[in-house]
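One structure is given below, represented as structure tokens, and several questions about it will come after.
Here the complex is missing one protein chain, while the rest keep their positions.
So, subunit A:
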Amino acid sequence: MEEYGGGDLLSEAMGSGARVVVVEDRVEAPGAFALHLLLKRALAGGGAAALLALAQPFSHYDRVLRKMGCNLSLHRKSGAKGGAISDSFVRLYGDIQRAIDASRTGDNTGRFTLMIDDVSLLEVAAGGSVDDVLDFLHYCVTLTSEMNCSLVFLIHEDIYSSEEGVGVLLHLRYIADLVIRAAPLSTGLAADVHGQLSVVNKCTFREQRLKAQRIWNFHFRVKENGADFFYPGSRY
């Protein structure tokens, strides 16, 4: 994974081997750009991905990723598919499983990434039934061990900041190997710095963890063709 992205801070912080990545964002600091970066990385080098696009139409991802140098339409047949959510999670899970199976046939045994944009809309689609959403997410987690699949979830953190509904967020944080949290600057909006990112790496099954850092904090600036990551004050 490191060879793509040219050793920026985010890929350094992410390391390798994270199976479940959770991207958290807020109204003031959208984290969709991190999802786009991860999608690009997932598709690079012969990887396959399934994108459960609830927030935006497929054409949006297509055009954004095209600016980042990744042609999503070309990849589309190889498993990246958008579309509306079906009424039943069972059928949705079946679709995902079939997509993974299809991508594994033949000599293509690369990594498969399942991305969900975003989990809070999954809840809306389920009519507010948190249990159904959690069941579905846990089914997805089983894919990581069975099918050499990794997961990327985007979730809006501020929805769950009140006490009544922390359920989904806490569960996601628990199953995550890596949490990428986008937050606005406390000093307000700026044109040069779009927010700060904190990455919490929970990968404990690698020998590198002894020397690796667990928590990273840095600033980011979103660009059309990617994003810049830098330590506070180190750039301007």
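The working rule: a residue touches a chain if its C-beta (ideal position, glycine included) is under 8 Å from a C-beta of that chain, and two chains touch if they have at least 3 such contacts; residues count from 1.
Following the convention adopted for this analysis, contacts and distances are computed from a predicted model.
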Identity of the absent chain, which is to be given by its UniProt protein name, from "Elongator complex protein 4", "Ribosome production factor 1", "Mitochondrial inner membrane protease subunit 2" or "Ubiquitin-related modifier 1": "Elongator complex protein 4"
Full-complex contact with the absent chain, from A:R19, A:R41 or A:H194: A:H194
Among A:L9, A:V64, A:A99 or A:L137, the residue in touch with the chain that has been omitted: A:V64
Per the touch definition above, residue among A:G69, A:G94 or A:G128 touching the missing chain: A:G128
Subunit A residues touching the omitted chain (full complex): 27-28, 30, 32-33, 36, 57, 59-60, 63-64, 67, 84, 120-121, 124-125, 127-128, 156, 158-162, 164-165, 188-191, 194, 222-224
